[in-house]
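Every protein chain but one is kept in place in this view of the complex.
Note that the chains are named A, B and C in the order they appear, and that numbering of residues resets to 1 at the start of each chain.
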Amino acid sequence: MPLTPAQIPEFINAISAAINQHADEITELDQAIGDGDHLFNLQRGLEALQSHAAEIAALDWPAAWQKIGMTVMAAIGGASGSLYATLFIGLSKHGKDKPTDMRTFAEALQAAVAAVKQRGKADVGEKTMLDVWVPAAETLARAASSGKDLNAILDQVCAAADAGVESTRDMLATKGRASFLGERSKGHIDAGAKTAQLMIAAIARHIRQAA
Amino acid sequence: MPLTPAQIPEFINAISAAINQHADEITELDQAIGDGDHLFNLQRGLEALQSHAAEIAALDWPAAWQKIGMTVMAAIGGASGSLYATLFIGLSKHGKDKPTDMRTFAEALQAAVAAVKQRGKADVGEKTMLDVWVPAAETLARAASSGKDLNAILDQVCAAADAGVESTRDMLATKGRASFLGERSKGHIDAGAKTAQLMIAAIARHIRQAA
Amino acid sequence: MKKFIDSPGTLLDTSLQGFAKAHADIVEVRTQPNFVLRKQRKTGKVALISGGGSGHEPLHAGFVGYGMLDAACPGQVFTSPTPDQMLEAAAAVDGGAGVLFIVKNYAGDVMNFEMAAEMLDGPSATVLVDDDVSLPKDHPIGRRGVAGTTIVEKILGAAAEQGYDLAACKALGERVVRATASMGVALTSCTVPALGHPTFELGADEIEIGVGIHGERGRETGKLLSASEIVGRIAGHIQQELNPPSGQAVLLHVNGFGATPLLELHLVYELAWQYWRERGLNIQRSLVGNFTTSLDMAGCSLTLSLLDDEMLGLWDAPVNTAALRWGC
Partner (left out) sequence: MKKFIDSPGTLLDTSLQGFAKAHADIVEVRTQPNFVLRKQRKTGKVALISGGGSGHEPLHAGFVGYGMLDAACPGQVFTSPTPDQMLEAAAAVDGGAGVLFIVKNYAGDVMNFEMAAEMLDGPSATVLVDDDVSLPKDHPIGRRGVAGTTIVEKILGAAAEQGYDLAACKALGERVVRATASMGVALTSCTVPALGHPTFELGADEIEIGVGIHGERGRETGKLLSASEIVGRIAGHIQQELNPPSGQAVLLHVNGFGATPLLELHLVYELAWQYWRERGLNIQRSLVGNFTTSLDMAGCSLTLSLLDDEMLGLWDAPVNTAALRWGC
């Protein structure tokens, strides 16, 4: 059952539900070592996507990713806004003229995550969303190319995302606002890493249910 | 034992001690229905008087009262500053060319209190220092002209001052900052009435001890 | 209490020294007694002197300069200044055309300025500002002077600069006062440095309606309302007071009490603007910001001034002070 952009509205709803369910936790995290707006930033982005969902659902994948990227770019702001815009525009660029199977998606995701690294001048180990997106994308690529079944792939990706979030707890932040706190940034997980993991988990859950 | 300006430094010290002893109470009162500065205003005035005390002690009564009036006028500010300046300048004016016995002082005080009324456009019953100064001055005049002994006079004046303070408790303030509160001004005694009573009591106590 | 101070006793004097240095092109500060005067003085012009307790900055010292005040007499925090300050200020700035005292209607201010006027040798007059409509018109000591003072001082400053004589300044001042009404709301109290704690406590869902500018309680403690409701409420009192005809030209002033962000003050301005536009007013001029403050109080007031052509022209005339500057 290949995924199509027609399912995008459901994914947006699934992600929104997950984010809203963890609203207080997200805000507490971004407040502890950031500036407390991460939840609202994502919510603004998700609302904008929801209001364009029907339009997006009618596009092909590259056009859909592009539209998603431009939508969040204009709606979110902050660090996460430009990073997610970069991620989705990256998916659009790298998914063009390719079949939309899991392997090509995994490749596109890795390329898009590389673009995010470049945009953020960051990499794993700096206490950011990249500590989730990088291992998740790598795990997806590895699992997809090894021909595992869908559920196993999803389980592995989710596990990588979970581990990624947890890894940020004791890190010294060297990127993002948390880095201003120096040593005081330790002991809290990163809000952007947490929401990346929530998104990945929500999508995985939705795919499993739909399957 | 006629009082002379040489005793003024002792009176100032006695008043300062009384005010400082009731510092918190005074501030609480002026805060409840005023703006909380009455204590500091009086303290500034008393400090200024202390630093001019030796000079004042060397003057005759009218000159001493005048100097006291000008000193508090420049040091206190606020409503109480102009009112006490008016009181002391009034004592100076009305004490001129008269013997300095209790009766003439009592007359001068009544005239000075009348000047305060005029300055403040106020009278008894408006929840101000006049609720102490007016009955105290009247009682002094009555007692002094009836030829009572000094202790009896002092007792009566102090009793009038005490009753005056207490009378302000249930009054509706119609003058001073407390009047802005309307009905909310009821239930608190007036800070300026309280400090007037403290001054009168301190002077009476000092005269008794000196006698 | 958390404030930038070394001690409450030195705050005012040190701050005045800093003010003098930061605005050395416009003002001078004299001490013992304290007053602020403009650097460029002018003979033959009515000298405008105001003053009041400190803690309302930029009022009044921030309004000393070309086209506004000639001198300001700062008292201790929330305490009226003393007559000797006013007399020294008058001696320094009197340009031979008399002295006009602009006094906010508080017993302490009124009495101290009155004593100064009595002791002053030359001619003087006084304009009493009593724009606070949270008190009834027949209040026994009259209404308080609050944020409308800025408008009175600006318009009179321009008039004096243009050569109005003492009587004309006084008459104009009283006209502006009559045409001006204000009302304020506090979200928090403020902390007087010498006291060290807030003057009153407000619940987390309470506001104080109809406050003055000294951190004292208002006429009424109410439940927290939305900005629209608050504006409707206080604008309603002002509207009732001034009862302006449709089409009336007005100046709308939103004044912050010190701790309310500009973001909120501009929101309040927008809501007040809508309120009065719906009532047909012609909002010709505006002033939004912290001008008549109460130390660190959160809150704001609305002031409406009905403008005639003369007042409008004087409002627009050049002014060059620390806190208000345009046209020069």
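Quick note on the criterion: contacts are C-beta pairs under 8 Å (C-beta built on N, C-alpha and C of every residue); 3 or more make two chains touch, one makes a residue touch a chain.
Note that the coordinates shown come from a computational prediction; the quantities given were computed from them, not determined experimentally.
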| item | value |
| --- | --- |
| In the full complex, displayed partners of the excluded chain | A, C |
| Touch criterion as defined above, residue of C:Val64, C:Val99, C:Val268 or C:Leu281 at the omitted chain | C:Val268 |
| Contacting the left-out chain in the complete assembly, out of A:Ser16, A:Asn41, A:Thr168 or A:Thr195 | A:Asn41 |
| Full-complex contact with the absent chain, from C:Pro33, C:Gly62 or C:Gly173 | C:Gly62 |
| Residue numbers in chain A that touch the chain omitted from display | 27, 31, 34-37, 40-41, 44, 73-83, 85-86, 119-121, 126, 174-177, 179-182, 184 |
| Contact set of chain C toward the excluded chain (per top definition) | 2-6, 11-12, 14-19, 21-23, 54-55, 57-58, 62, 77, 187-188, 204-205, 207, 224, 226-228, 230, 254, 258-271, 273, 283, 286-288, 290, 293, 295-296, 298, 300, 325-326 |
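Rule of thumb we're sticking to: only the chains that are shown with their structure count from here on.
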| item | value |
| --- | --- |
| Mean-CA-position distance for chain C and chain A (Å) | 54 |
| Computed distance of Cα centres, chain B from chain A, in Å | 76 |
| Touching two or more other chains - residue numbers and ranges from chain A | none |
| Junction residues of chain C - those touching two or more other chains | none |
